[in-house]
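Excluded from the complex is one protein chain; the other protein chains are retained at their positions.
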Amino acid sequence: MEDVETLREKYLNLDYDEKTFEVDQDKIIAYAKACGEIAPRFTDPTHADFQAPPTFPSSLMAGRHLPEDFPRFGGIGMDAGKAVEPMLPIRPGVQLKGRTHLHDIYTKTGRSGRMIFLVSRMELYDPEGKHVANADTSTVIRERSSE
Amino acid sequence: MAACVHETIAEKTVVILDLHTHSIKSDDGRAKVENYCKWIRSREIPIDGFVLTEHRQFDVESDYSTLVKSSGLCILKGSEVETEYGHVLVFGVTEALMLAYHFSSIGLPLASVLESWEQHNAIAVPCHPGRKRVGMQANIEKLGVPAGVRIVETLNGGSRRGEDEITQQMAAELGYLGIGGSDSHIVSHIGRCATRFPGDISNEHELVEALRAEEFAAISMRQ
Partner (left out) sequence: MTVSTIQDVEFGEELPAFKPDTSLENVRIFVAAAGWGAARFTDHEAARKEGLPGALVPGIMSQGFLAAMIHQWASDARIVKIDTVFRAPVMVDQPHYITGIVTDINAEDSYVEIDLTVSNEAGETRVFGTATVNLA
């Protein structure tokens, strides 16, 4: 098993990905309605405050899941959790820039055996450089058994 | 060591403690301790206090004495560590014990934990033993019955259907005593399961003594 402290020292808080996202009006509406949103500001494009639902940044995926030289653990990565801190409304048609770094790395034993948790944080900025949201993704990788 | 308001529980003939809770100090905990207290008092949850058993650590820093005074609740600290037999609650953690073991390790040997922690006046209790992989029962099938276990968590508020029944059957067969804990990670889940003790408990040492006295009962308050 890789030494977690070494990984933390080498990779935490260093941007490893930058990607731009176009925010599409129709997709915002479909996303919101599928989640059960009924507030017009998320479902009606004519609403004066029309915007993406606050959890929308969770769906934006970085170009790379992990830093280029990050070790592979062999197992399938599963979503262990998501956290979003929306700071400004996300409007349709805007181009967002997402910068991603590893925010935390740790291990634990779960119902499915030994697991490695990787928390990546995407910081989203609008074209003016304003910080729009943070989206954290916890990915758990079940260590491949040697048995 | 966390202190408790002695007089609030001294008059009672029994003390009910939730022995398994997590706060935001645990990686997957989302509950603030202050909010646990507000919740217990405002919803009149019938417990006198709780033990914070953070994952793979002992929280030395946090001082809850002000909260203990304002809430009248007993707030104690323990830990939930990980062994080859699964997760284990530890009560009565001392500085010497922290020096002797890496709480953050995910492969502590249970036999060593049970034996040497007794020497440190601590007590180790396998938790959610009926849970797949991280519970003791699943690992007994692979590793055999571990020596030295006396108490297991027979009621866990986070158990899935059938898990507590597996534990209770195992406890009956192997003669283990049972405690209860909610395994809460959010505020509104505290007090779903707990443990009833006779008499008074106002610090971690007294909790260990009460567990050693073996006069307690696991209780469920799940709706």
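A and B are the chain letters, set down in written order, and residue numbers restart from 1 in every chain.
Note that a contact is a pair of C-beta atoms (placed from the backbone, for glycine too) under 8 Å apart; a residue touches a chain by one contact, two chains touch by 3 or more.
All figures in this text were calculated on a predicted structure; none of them were measured in a lab.
**Q** In the complete assembly, which of B:14, B:143, B:172 or B:186 touches the absent chain?
**A** Answer from the full complex: B:186 touches the omitted chain.
**Q** Taking the full complex into account, find the residue in A:53, A:67 or A:98 that is in contact with the omitted chain.
**A** A:53
**Q** Touching the absent chain in the whole complex: find that residue among A:62, A:84, A:102 or A:116.
**A** The one listed residue touching the chain not shown is A:84.
**Q** State which residues belonging to subunit B touch the missing partner chain.
**A** 28, 30-32, 35, 38-39, 42-43, 158, 160-161, 185-189
**Q** Write the list of subunit A residues that the hidden chain touches.
**A** Missing-chain contacts on subunit A: residues 26-28, 30-39, 42, 53-55, 58-59, 61, 76, 78-86, 136, 138.
As a working rule, only the chains that are shown with their structure count from here on.
**Q** Taking the mean of the C-alpha atoms as each chain's centre, how many Å separate subunit A from subunit B?
**A** Computed from C-alpha means, the inter-chain centre distance equals 34 Å.
**Q** Which part of subunit B faces subunit A closely enough to touch in the complex?
**A** 27-28, 55-56, 82, 86-87, 106, 131-134
**Q** Which part of subunit A faces subunit B closely enough to touch in the complex?
**A** For this pair, the touching residues of subunit A are 81, 104, 106-114, 117.
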